[in-house]
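The block underneath contains the structure these notes are about, expressed in structure tokens.
Here's a slice of the assembly, chains where they normally sit.
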Amino acid sequence: MVFEHSPKTRDWMKRVQAFMDEYIYPNESTLDAQMAAFGANRWQVPPILEELKEKAKAQGLWNLFLPESDFGAGLSNLEYAPLAEIMGRVLWSSEVFNCSAPDTGNMEVLVRYGSETQQERWLKPLLRGEIRSAFLMTEPEVASSDATNIQTSIIQEGDSYVINGRKWWSSGVLDPRCQVYIVMGKSDPNEAAYRQQTQILVPANTPGIKVVRHLNVFGFDDAPHGHAEVILDNVRVPAENVILGEGRGFEIAQGRLGPGRIHHCMRLIGMTERVLEMTVQRLMAREAFGSYLHEKSVWEQRIGEARVMINQARLLTLDAAYKMDTIGNKAARAEIAMIKVAAPRMARKIIDEAIQAFGGAGITDDFKLSYYYAQARTLSLADGPDEVHNRTIAKVEFAKHAPRPALAH
Amino acid sequence: MVFEHSPKTRDWMKRVQAFMDEYIYPNESTLDAQMAAFGANRWQVPPILEELKEKAKAQGLWNLFLPESDFGAGLSNLEYAPLAEIMGRVLWSSEVFNCSAPDTGNMEVLVRYGSETQQERWLKPLLRGEIRSAFLMTEPEVASSDATNIQTSIIQEGDSYVINGRKWWSSGVLDPRCQVYIVMGKSDPNEAAYRQQTQILVPANTPGIKVVRHLNVFGFDDAPHGHAEVILDNVRVPAENVILGEGRGFEIAQGRLGPGRIHHCMRLIGMTERVLEMTVQRLMAREAFGSYLHEKSVWEQRIGEARVMINQARLLTLDAAYKMDTIGNKAARAEIAMIKVAAPRMARKIIDEAIQAFGGAGITDDFKLSYYYAQARTLSLADGPDEVHNRTIAKVEFAKHAPRPALAH
């Protein structure tokens, strides 16, 4: 057991931190101003984002997220994790380093499972940050946390596949730079449960795609990235766009989600650290009923427990990253599930208490606390609700013991 | 102890319920559509609101909230409470019955403490629903939960008072019908703590008033009502606009807040009942992993506990209303504080679990759950944060025992 980062990691942390200090924090207000200047038409890219991407790429702070691959910076999950935490303090900053969802997950899928043609056409522009992508899995009509419920059909007709269905939470579709979707759907409902699904690449301009609307999250539109509802109406793509092969969509989905969860959790931890700092500063600046707020014992308790929760969540996430690196994503599935439950819960509690510390200011946009809350709340649902992850963890515990005979009734 | 409403109350409930069924529920989508049609300019009144107000007034379902007064319907707090619950199922409906905050609180203040002139000029149009009003108390620069922190100055100069300060969470200011504010501020910082404050009536068009911006609540603008930040820059009003007398602002504030809290809590209970119904329906309509969601024991537990929480909150709120009616707002201050802590907490938990039940749909606008959550979260801060109310309750408990000598150090 060693509870400090390696010199290599510490060096990367220093570089990312320096970039944050020089380019990201000073431009938080720039980005807000550029977004505000767009007025009602918010699905545009604020220029500062592309400017900063060039700077990050020039410094080699680029594609840091890809483990076991020559395409990225060659960092392990454990090495990348603290970098994601640093980025998480400014949510939009991960895009600057070409490390933002859902592109990261999509790139990973293409690195692992994409054909050479697919990699050439989609992966490389993504790696260069020239285009963006989306992942279409969740459906409004069914409980998508049980992947067997998915209804979108992906049916082969000659050299093509024809896709019909309705998806939502299709994050990034509204970004004008988004050029390709990975769509998951059912190719054969008569196959064994885990062989029914297929994943396929669909260019964003394919006829039959209809973007119905954007979805708000607690009133926030998350522009310019955003989340869309999309109808796929007889969308036809070449058969070669299938990833890995028909019926292997579930297998890809399993492989896809581990690293993304680490990233989400580490970013949440960074975001929450920032919130805790803001909270402490607020408490130390305000007085009521004869003393500063931070001198009141109820806040001592809350701050003490917040620190406990953050440190625990960070250690758990780093441990999961370590396990992914050493025993693989599949063997580490319980660890991945654990952080997916723990980190958003931790963040929600601490941000909620921050809101209480800030009073009325906590629910305005002034300190972004309500936006952070919305993000954290979303992550108890996105990539699977807590209930499904707890189920995964529990099943691993149960499996340590002898199986039970089926009940007679 | 009798745990059912009187025939009189049941009759009123029936009438309000019938109005809801006939006019409110069928027009929920109408109002949404009218608001949507306004586009970016959302500080307008959707016509359906004024139409429905006429119908409610015609049926005598009007000003139901005013206890012990000839101005309203003559209902006690206990009689009004279940009506507020019914209204709470559609948040905007309380305005249709001229029962919405902050007008209700302002009308109560004017009924109790207003001079005849003040009543003639402001109270009567408010009672008729012709104008709306705002209450300006909270300030961005200080912890306003400790009222002694308030900094806005209200200084007499000859026949006028001159007001300077910055207020926010001034709900209703942005409503085009809003014609008068009640402003609380300090008239004499050298007076005893509870004699420093004054409340004064300020016409909305008085020179020196600057509406800086509207405030979002978790990304929602709460239009057309909304919450504003307002600068008062040498705002001058006649001395006769002072309510009750200089230095009596704190006294008015105390009297004002009790009934408003009952209303808020009862509406929250109605809103949460609706959320629970929606949740149950959703659970019964969705399946995952081989059974309907409502058949899963984790949801049995949550629904069971939600019912316990709602019923407890309702009983506590009705008990507080009863105490207010029988022993008065001041003697019932602990009971009022209790519901102010309990009801929003209950609502937040149940709405949060509803969001979990709805999955991705829970955080969109489709079922308004995230909006309801924002409302409930706000109410753990508005009219005083939980911490201040718990302090009030605790002080009543401590007062049951002999006081302690001051510590030497």
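By written order: A and B. Residues from 1 in each chain.
One rule holds for everything that comes next: a contact is a pair of C-beta atoms (placed from the backbone, for glycine too) under 8 Å apart; a residue touches a chain by one contact, two chains touch by 3 or more.
Note that the coordinates shown come from a computational prediction; the quantities given were computed from them, not determined experimentally.
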Number of identical chains in the whole complex, 2 of which are shown? 4
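Just so we're on the same page, only the chains that are shown with their structure count from here on.
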How far is the middle of chain A from the middle of chain B, if each middle is the mean of its Cα atoms, in Å? 37
Listed in rising order, the residues of chain A that touch chain B in the complex are 39-40, 138, 140, 142-146, 149, 168-169, 215-221, 286-289, 293, 298, 352, 355-356, 359-365, 370-371, 373-374, 377-378, 380-382, 385-387, 391
